[in-house]
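Take a look at the following structure, please.
All protein chains but one are shown in place.
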């Protein structure tokens, strides 16, 4: 039985910073560099979600990709887009907003509703700039 | 012995639609949305083919990539480019032209001639828009 | 007074062909090449619309870009996306669907509603593939 | 004498919002939509600066582009990158951070040092997302 | 009568360096930096050629773009692709291979054959890296 991977991209623009509140400005600067600037900075993030499964004989679809897109929008994008990741986003509360932590948290939000569609969540990729991205495949 | 993966991109522009002829327009619309519009639509598709093998000591090549490109052109691109996937393409006859089915069918066309070059076919990736793509690695 | 240009991109996927019905298949092939294939082909088109004007002292906007986007969607994209340009699009009736003619027709659709926003339509750019695009600035 | 245009891109990641402090949250939301969210959002901005002039017979250069890049870095990028445009940037003080205003302010920062290199500043382009950008050519 | 601009991209990969033979290595290094390294370096160049004219009532074309592409290939790309710009290219003999000089020389090669097609050459754009490009519009 052929297993196929299908990927959907959505985008969000958000503010964040990397700084531990219990650390001094100097310690944050030494560890996180310009990412610790106190007044925030931001990015145009790209989120790529890959699911896998066997295409249906009837539709040729692993999954209706518009449903994957809707889950991404409702569960993740609507909470992150034009928001501050550190102040506004419930699923990031208490977590430093490194791209690594963001990818893990997005995976956690998506896994259940994606699998309720009858396919498996394979990968979450978060691209922060044209020069860096993170991928997470679950534990 | 080092195994290296090498990927070649080719492109084709084609028309298609997603609709089961035995279904009503309403049922097709409910299942496939705007992709079922009766007069077709189309895309600039990108096809990325990845092969793997050990580089030759003499040439440094896993495979002469111009031969991979030629196989892609003769076997796949020439049949799809500026064509209607549903009406014109022998290897898609009787198959709904979902990106998933397209990737599987392209894999089937490429596997034998690629392996005749002395390397393995590793992945076929078909990108339909800047927001979706499908990957297939064989069974 | 500073004049600023602001550009919005929207996208559509459509089928079309280039062929004059009163010509033979041979003549169409000689003139339009593979673009004349009878069963259509298609593209992911990008539409870039540039308007110009003086930024408002109150908002800093030449125009509310979400209104430009809405006009593009209602007037143009909703008629072209997942459609056949030659069969389904009222404003292309009786016109060969060359990218040049498409850019002119889109300009004609957009000029009045864009100017009703209080800015000038400066340019319409239609990108058909990664290797070709057309620009039109009106007469 | 041939006049040639040469363009350099630099990038910055910054936070901002669009909101007038003397307006209510409702009025800001009605005018600026999600861009007015109080806790900021952000973007990966691209800055494209075009200068023009006659190439030197000796070097073939309109200008040493590494000097244009250095001016962009010192005058603009170092003040914007990983900063909050509304709180941290001297040349944006008292200006709403619309992309239009940002392009005008960047032009004002660059014109004098660019012209001290012996060429003319032709255009400043600020790309905020993959779907919008602004261009300014001076008054 | 509507004037439309149409653009075609072709690509070439070439080696070059920037150094005046009558200068010392130090003087070349001071003027051209790492671009003067004696053993050459290289780029994937993109060439964008824009022509303008009135679309034909019969074809909808300003010009048959496949003819523009063929002229670009024969006149320019075949001489530059997988070549050394400073050693192998007749139309660059005696000229420093700055992007500015390259754009001017390409314009000179293209103007006559493009205009023989019945349209005007409007612009030659040469992109050297993702961060720099040059445009020339003739004298």
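Which chain is which? They are A, B, C, D and E, in the order written, and residues in each are numbered from 1.
Quick note on the criterion: a contact is a pair of C-beta atoms (placed from the backbone, for glycine too) under 8 Å apart; a residue touches a chain by one contact, two chains touch by 3 or more.
Computed from a prediction, not measured in an experiment: that's the story for all the values here.
Chemist: For the chain that is not shown, enumerate the shown chains it touches in the whole assembly.
Modeler: A, B, E
Chemist: Just to verify: which one of A:56, A:101 or A:120 makes contact with the chain not shown?
Modeler: A:101
Chemist: Would you write out the residues of chain E that touch the absent chain, in ascending order?
Modeler: Interface with the chain not displayed, on the chain E side: 11, 13-16, 34-35, 37, 39-44, 81-84, 87-88, 129-130.
Chemist: Given the full complex, what residues of chain B touch the hidden partner chain?
Modeler: So the residues of chain B touching the unseen chain are 1-10, 55, 58-62, 64-66.
Chemist: Tell me which stretches of chain A touch the chain missing from the display.
Modeler: Interface residues of chain A facing the absent chain: 18, 20, 31-33, 95-101, 103-104, 130-139.
The rule is short, and it goes like this: only the chains that are shown with their structure count from here on.
Chemist: Hop distance check: chain A to chain D, minimum number of steps through touching chains?
Modeler: When the steps are counted carefully, the minimum from chain A to chain D is 1.
Chemist: State which chain is most central when centres are taken as means of Cα atoms.
Modeler: C
Chemist: Take the average of all CA coordinates in chain B, do the same for chain C, and state the distance between these two points in whole angstrom.
Modeler: Once rounded, the distance between the two centres reads 29 Å.
Chemist: Please list all residues of chain E that touch 2 or more other chains.
Modeler: As it turns out, chain E has no residue touching two or more other chains.
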